[in-house]
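Left out: one protein chain. Kept in place: all the others.
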Amino acid sequence: MAFSGMRAIARFLAPGLLLVLGSCQGSSAPNAHDELVIGTEGLYPPWNFTRPDGSLAGFEPDYLRVLCARIHRRCRMVAMDWDGMVGALLTGKIDVIADAVQITPERSGVLAFGRPYALTTGVIATLRGSPLAALPDGGARLDFDHRGPALDAKIAHLRNGLAGKVIGVELSGAFDTFLNQSLGSAVSIRYYRTMGERDLDLLNGRIDATLEDESYLHPLLATRDGAALVLAGPRMIGGTMGRGEALAFRPKDNALRAQFNDAIGATLADGTVRRLGLQWFRMDASPGAAR
Amino acid sequence: MIGDDVALPVLLGFGHDGWALALIAGAGLTMALSLTAMAIGTVLGALLTVAQMSRRGWLAALAQGYGLVLRGVPELLVVLLLYFGTPGLLAAIAALAGLPAPGSPPAFLTGSVAIGLVSAAYQAEVFRGGLLAVPRGQVEAAIAAGMGPFTRFRRVIAPQVLHHVLPPLGNIWQFNLKDSALVAITGLAELMRVSLVAAGSTRRPFAFFAAAMVLYLVLTSASSAVFRFAEARAGRWAGGR
Amino acid sequence: MTETRPTVLRARGITKRFGDREVLRGIDLDAARGDVVSILGGSGSGKSTFLRCLNLLELPDAGTIEIAGSPAPLAHDARGRARIANPRALNALRAKTAMVFQNFNLWSHMTVIDNIAAAPVHVHGMARAEAVARAHDLLDKVGMTGFAGHWPRQLSGGQQQRVAIARALATDPDLMLFDEPTSALDPERVREVLDLMRALAGEGRTMLIVTHEMAFARDVSSHVVHVRDGVIESMGPPALMFGPDASPVFRGFLSPP
Partner (left out) sequence: MMGESGTGESGFLADTALAIVAAVPVTLALFVACAVGASLLAGVLVAAQQGRVGGLVARAWIFVFRGTPLLLQIFMVYYGLAALGPVRHGPLWPAFRDPLFCAFLAMTCCCSAYIAEVLRAALAAIPPGQIEAARACGMARWTLGRRIVVPQMVRLALPAYGNELVMMLKSTSLASSVTVLDVTGVAQQVIAHSYRTVEVFCLAAAVYLGLTAALTWLLRRIERRLDPAGGR
C-alpha cells in the first residue's frame, strides 16, 4: 500500500529528473562559435594565480586575453588542479591548457603543443641552512638535449649530492619525470597536488628540496617566507624537463592550434610577450631572449 | 607578489587583500552544493526504495547492488570517478544516439551528482525503514475510508514517514555537507577549496584552515538546529522526543 | 429479511484462499437497511476475512458483492487471480462502507478532530469548515466532547475506539463493518463501546459486526450468523439462534463441553 503510493510519486518525479539530465547534456558543447574554455591551475604564481576575490591573475591570464582577442574568440579561464588537467582536456572539459606547460617528449605523445611563448630553466630550491645549499655546479646550465660525458658527469654530481634526500614535486609536473628517470633510485620523491602545499612542506622542512621552474622560484624567494630558501645546483633545461612553455591542445584540434600559433608568432614579434614577462617575472622569458 | 608581508588580520579581513569574502562565498557554494546533492539523493533514494520493494526480483536486486557498491566505495573515489568519467560516458551515450559529444557538465553539477549518488544509497535505507515503520492498520484504515493511493500517501503515509526519517535524514545531511569538501579536488571554489588556495598562496595554513573549520561548524550547527525544529514540528503527535 | 426495506448488501459465493488453505468456501449473505448482523464463530473460522472481503481489503477469489446498488469491480486475470477492474468504482464502493477495526487504527499523526474530518475532506471533497463542524457533532454523539485537539496516543483504548466509530460515521456510510471492535479493550472499557454501538443500532444503522460478545449479539442483533470452516453453518434471528431450536453445532460453539 505504502508501496503503491511511492510508485505514484516516482511516476510523477521521473520525467522531471530525465529533463534535468537531458538539459545538462546539451550544455557547453565546444564548437567554433562557442567560447573556448581554457584550463589553468590558478596556483602557480606568477604564471597564474587566484586573487582573494576568486579572479585569476598573472602572466597567462593577461597573455591569453591578448591571444583570444587576436583570434577573435570568446575565452573563459577555469581553475583546476594540474593532475586532472590533461584528463580534462582529453575528455573535452576544457579546450586549451595554459598552465606554464613544458614541452616534454612524454607529453608530446598525448598532447599537441603550440609554439612556445616562454623558455625557462628548472632549478633546485632548499632551506638556507641545508647541506644541499652547497650542491656543486651552482648556476651552471645543463642542457639535456645535448647528451655527452660532460652532462653525465654533472648528473652524477647531482645524484650524489641529493642521495637519500626527500624531493617534493608537483604530481606529473615536468620535473616529476626527470627525477624518476635520472635520480629515482637515489632520492625519495614526494608528490603534491598544488605548489602551495609543496612550498609549505619545503619551508617546514618536511622535504629537503624541490625542483622547480626558476620563473616560479625567483618571485617566491623575494617574499618574507621565501627568504628562508636558496637556489642550489645547476639550471636545467631540455630533455624530459622540456624546452619552453607552450599551450596544449587536443591532437585533433589542428585548426585551433594553427590559429593560436599565428597569434603567438605575432605577439613574440611585436614585443607583447617580452613586455608581459618583464611585468610578471621581472625578466624577459620569451624563447628568443639570449640568456 | 601576493600574500607577502601582509598581516594576518588583513588576510582574514574584508579588504582588497583579505580572503573573508572569498571564504564566505565558498561557504555559500558549499551550502548550495550540499542542498543540490541532498535533493538528488532524495529523488534517487525514493526511486531506489520503490525498486527495492518491487516484486520484480531483478529490479530489487539492482537497487540492492547499487546500495552495496555506493556504500562500500570511498566518497573521494566516487567524486574522482565522476569528475573524470562523465565526459567520456556522456560522449559514449551521445555516440549511441548519433549525436556529437556533449562535452562535460560543469563541476558544480558533477560534484553534486557525485555526492547525491552516495547520499541516495543511504537515503534509500532510511526511506525503507520509514515506510516499514508506518503501522499497517493505519494504512488499512485509509483504504477502508476510500482514500486512493495518492491521497493515502499524501495524508497518511508521508506525514508518518517524515516523522520517522527526519532524524536519520538530518545525519545524512551532515554527511553531505562534510562530503562536499571532497569536491574541492575538481577546482570548484567551495569552502574547502578556497581555504586551501588561501592557505597555499599566503602560506598561513593554520589561520585559513581554522577559519574554514569555524565556518563549517556554523553551517553544521545551524542546519542541525533547523532539523531539530523540523523534527519537533513533524513529531508533535508522537509525544516528547 | 423483510423485503420492504432496500437491500444494502448482497454477497454471493464469496471464496478466499491463502495459498493452499481455503478460508472462505462460498458465503452468501444479504442485509437490508437497518439490519444489525452479528457474525459469530471460532477463531480461524473465516469471519474476519469475510468482513474484509466486503470492502475488498482482501480480494475474494470468487463471488460477487453489491453494496447499496454498486457492484464490486472484481475481475480475474488469466491465471484466475483476482484483481481490481476499476479503481474508481472501488473507491466509490469503499466510500459507501466504513470499517471499525479491532486495534482502532486511528491515524496517529492527526488530532481527534482531523481523524474524523479526514475522509469527508480528502475523499468526499467536503469543505473543511463543514467537515470540522460535523466532526464536532459526532464527537458529542460518541461522548467525546472536548477531546477534539487530543492526539490518539493521549486517549484510552475505549476512547480511541469511540473516536474510530465517529470517524466511521463521518461519511454517513450505507454499511458499517465492525471487526471485533471490543477485543483489544480492557474489560472495564468494553461497555462504553458496546453502549455506543447499541445506540447506533437503535438509530437504524446497517451494521455487520464480527464479535465474541454473545450477550450483545443476542440483545442487539436483528440477525445472528454462525460461520464455521469458511461456510455459514447456521443463521437466523437471535431468538431462534439462542433458543431451544438452534443448530446443535452452534449450541456446541456457545457452550463447549
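Before moving on, here are some points about what is shown:
Per-chain residue numbering starts at 1, and chain names A, B and C are given in the order in which the chains are listed.
The rule is simple: a contact is a pair of C-beta atoms (placed from the backbone, for glycine too) under 8 Å apart; a residue touches a chain by one contact, two chains touch by 3 or more.
Please read all numbers here as calculations on a predicted model, not as lab measurements.
Within the full complex, the chain left out of the display contacts the shown chains A, B.
Considering the full assembly, A:Leu171 is the residue among A:Val66, A:Leu151, A:Leu171 or A:Ala186 that touches the omitted chain. Of the listed residues A:Leu43, A:Leu200, A:Ala263 or A:Leu276, the one in contact with the hidden chain in the full complex is A:Leu200. Of the candidate positions B:Gly13, B:Pro106, B:Gly170 or B:Pro205, contact with the hidden chain is made by B:Pro205.
The set of subunit B residues touching the chain not shown comprises 68-69, 71-78, 80-81, 84-85, 88, 174, 178-182, 184-185, 192, 195-196, 199, 203-206, 209-210, 212-213, 216-217, 220-221.
The set of subunit A residues touching the chain not shown comprises 83, 86-87, 90, 110, 171-172, 176, 180, 184, 190-193, 197, 200-201, 204-206.
Here, only the chains that are shown with their structure count from here on.
Contact topology of the protein chains: linear, an open path with no closing contact. Ranking all chains by how far their C-alpha centres lie from the centre of subunit B, first place goes to C. Located most centrally within the structure is B, per distance between chain CA means and the overall CA mean. Distance from the subunit B centre to the subunit C centre is 47 Å, each centre being the mean of its Cα atoms. Taking the mean of the C-alpha atoms as each chain's centre, subunit A and subunit C sit 79 Å apart. Work out the mean CA point of subunit A and of subunit B, and you get 33 Å between them. Of all residues in subunit B, those that touch two or more other chains are 140, 142-143. Counting partners per residue, subunit C has no residue that reaches two or more other chains. In the complex of the two chains, the subunit C residues touching subunit B come out as 55, 57, 87, 91-92, 94-95, 97-99, 101, 103, 105-111, 118-119, 122-123, 151-153, 164, 167, 171, 177.
Interface residues of subunit A, counted against subunit B in their complex, comprise 1-10, 13-14, 17, 24-30, 42-43, 45-46, 49-54, 78-81, 84, 87-88, 91-93, 193-197, 199-200, 203, 219-220, 222-225.
Those residues of subunit B lying in contact with subunit C across their complex are 135, 137-138, 140-148, 151, 155-156, 159-160, 163, 236-239.
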